[in-house]
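Notes follow once the structure below has been shown.
Every protein chain of the complex appears in place save one, which is left out.
Our next item is subunit A:
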Amino acid sequence: MRQLDYFTRSLAQERLKAKGTLVVWLAILAPVFVVTVAFMASYLDGNRLYRSNVNPWLEYSGHILIGWTLFVFPIYASLQSALVHAIEHQSQTWKTLFSLPMPKWSVYSAKLALFTGLLVLSHVLVLGLAEGGGWLLGMLKPHYGFQSSSLHRVLAEGCFASLLSGLGMAAIQFFLGIRFGSFILPAGVGLMLTMLGAISRSLSVSRVSPYLWPVLVFNSSIQIQDWQFTYVWIGLLTFFLASIGGFLIIYRRDVA
């Protein structure tokens, strides 16, 4: 129970420290951006995108999930991790934090929980905004047929698979953010690897990149039966290992 108490107090500290920073805004703006782009494309160019007798949600959900997993999610996770760590690095507050009677594991796990929680929030928003956008398209452009069909389960499972398979990449970024005091380095590495993944996506070697696992889950299909859930398991395993690595950095670090 004492361990739980340490964790909840550390988490309350992290929540307080995130107040007034960009971390929450980024968690909201990233999903808003990807859904807005898909919504605008549908609204303005829907007559070309959607054919009669074909569920428009398939194309619309595909745009959102691929746009999110291929570009926005990896870039967002890189920036978010750098921002979360910048709270301590920029003010050099590690010395304050580690002079307090709190175990290092609780400080670390609360930071990781906040970061992961923000990723969960973003995925919930992707799902909610995508559903809301589709509903709005049904109202504004009834001839597309959004109101007469749905794809709730695919969208929900797609968001969930994206989150879990992307946790590996997220934990690597979290590790880099805690290891290096600079904001630019972890954010830059994340951006470079995301770009590299997008360019080399057709090559089989690109499958080893954790930055591509969220998009590789979908196997270029919006049908759940085609999805490759192996990337979810690999993502979770990487999350586990990179998280332990990050903790060891914190545990052994001298605050000079």
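By definition in this document, a contact is a pair of C-beta atoms (placed from the backbone, for glycine too) under 8 Å apart; a residue touches a chain by one contact, two chains touch by 3 or more; residues count from 1.
Methods note: contacts and distances are computed from a predicted model.
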UniProt protein name of the chain not shown, from "Recombination protein RecR", "Transketolase", "Alpha-D-ribose 1-methylphosphonate 5-phosphate C-P lyase" or "ATP-binding cassette domain-containing protein": "ATP-binding cassette domain-containing protein"
Sole residue of A:91, A:149 or A:220 that reaches the chain not shown, by the stated touch rule: A:91
Hidden partner chain, touching residue among A:40, A:54 or A:100: A:100
Option from A:17, A:111 or A:141 whose C-beta touches the chain left out: A:17
Residues from subunit A at the interface with the omitted partner, ascending: 9, 12-13, 16-17, 19-21, 87, 91-96, 98-103, 252, 254-256
